[in-house]
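Structure in structure tokens, see below.
Of the protein chains in this complex, all but one are displayed in their positions.
Coming up: subunit A.
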């Protein structure tokens, strides 16, 4: 690749630098080091950026990511994302090539071979990897897991790496004669469409082959660099073969991953149920445990969201307690508590759900002729769908469920039933303590430093994190006043107010309409969040946006407190596309919305643009109380 090409794309690509560095660089190096033929002269080490993370740990993970796009149903997404990276680079050459992962990774590797231009290359693949990681629902937890997975998987991965090497090498060769390359690429793109299904079929076979080759792979890798350099000259001759190879490589990679792959498909956030799609709603109804009567007065604007009569499910559920055999009592109890509103708040709901699952797992017995992994996953899914019927999941709960399912899927087959159950239970306990409780502690510790004597702090609704911050600051002896703003749907603020006044804080209570009246006095606004989405929007109780907006208008800094486990890769531009509808008051004609999105510009969240895939969050300081003053 000549520098003239590279420069523009580096400029164009807006992806922040740090993004690739953490996650994507290492794979590149490990894969591309060997194949990099054109610029093989600079040693691999030179391309290592100081921030890079040593490869072995992420190896598996990365390859997973690369492998994914070919297989996943969401492939169009990832390929387009890759395409954008490619087009800026050199559209003619690369666009057709992109769908198959191997070539594109090789091109980026070529760039990275040049130590000086490491970033440019890394970016290309970084963007792509990012894209491919989306469907996967790559919450940091799962990402972490990948690195921890048992040895068996690691070995298969290394095989993949090996097989990958071949096409890359070839590609590299062709880099010299770009005309040839274009031909292949068009070739490969033609094959692309039929290939997926074929590839999938082939995947199984390849997986087995891959496993066999595992041991060999280890050795190959070591000698990879030298081989590739040699190969460069030799292989330029057979472009057609290369395409084949690439396909094989892709399928092989995919094969290696089959269990997680399937698993991912399952717990990837499915396109959310759209309730204006009649056939699907019918289907869902047939499956439903709880019979819900649809609201008589459905609001046109929210047709795509479930609108049910509230309060009708509870007696129905209670009556059918003994018929709902598949639902564990603990889960059943939690579900009812959701339904009645006894448990609310993202953290509380999440913890309650996890504890119920823990109970359920404790009492779980593997049925005859079934495997624990499959059966338990199905069980958990059925619990989850029960809970969803009681009340739609919060994003934090969705993340926790995804975590649990991935833990179940990753259970080594060698474990006995009791060991597996014990490990799952301890995982759950760990999740609660690390991701929620500890996270809150860190948030409190950090946020308290933002409170000074004489401050007037405003908070909206009732956020457990904010409450802890306020109480902690009070314990530290800070002199401040709290303004609790409340609004009608639930009057959660009153509960918070009660707890604060009990502890001896001086409080002011008002309703949301008066927020513009009180905002003059306020020096800081603390808000809780249900989730932070990947486009940087904060998803929180309805009204949060109003408060943030008014604070912005009065130039008051807004601080949003959100634990990292609530982060989600979804994007949302408004609060209508996806939301949870509360119950319309009897008196009023129609619906009220519970959740709402807060536009980022108003919340002074420093998470500047979380365009980064959530994978990045793991590298960010774990708990994010991001504070910033709005300028």
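In this text, a residue touches a chain if its C-beta (ideal position, glycine included) is under 8 Å from a C-beta of that chain, and two chains touch if they have at least 3 such contacts; residues count from 1.
In this text, contacts and distances are computed from a predicted model.
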Consult the UniProt record of the chain that does not appear here and report its protein name from "Translation initiation factor eIF2B subunit beta", "Scarecrow-like protein 3", "Aminotransferase class I/classII large domain-containing protein" or "Exostosin glycosyltransferase 2". "Translation initiation factor eIF2B subunit beta"
Which residue of A:355, A:423 or A:508 touches the chain not shown here: A:508
Specify the residue from the set A:327, A:353, A:542 or A:560 that touches the hidden chain. A:542
Where the complex has a chain not shown, which of A:358, A:399, A:463 or A:487 is the residue touching it? A:487
The listed residue (A:337, A:440, A:462 or A:575) that touches the chain absent from the view is A:575
Where the missing chain touches subunit A, by residue: 299, 301, 486-489, 494, 497-498, 501-518, 520, 541-543, 545-546, 549-550, 553, 574-576, 579, 584, 587-593, 596-597, 599
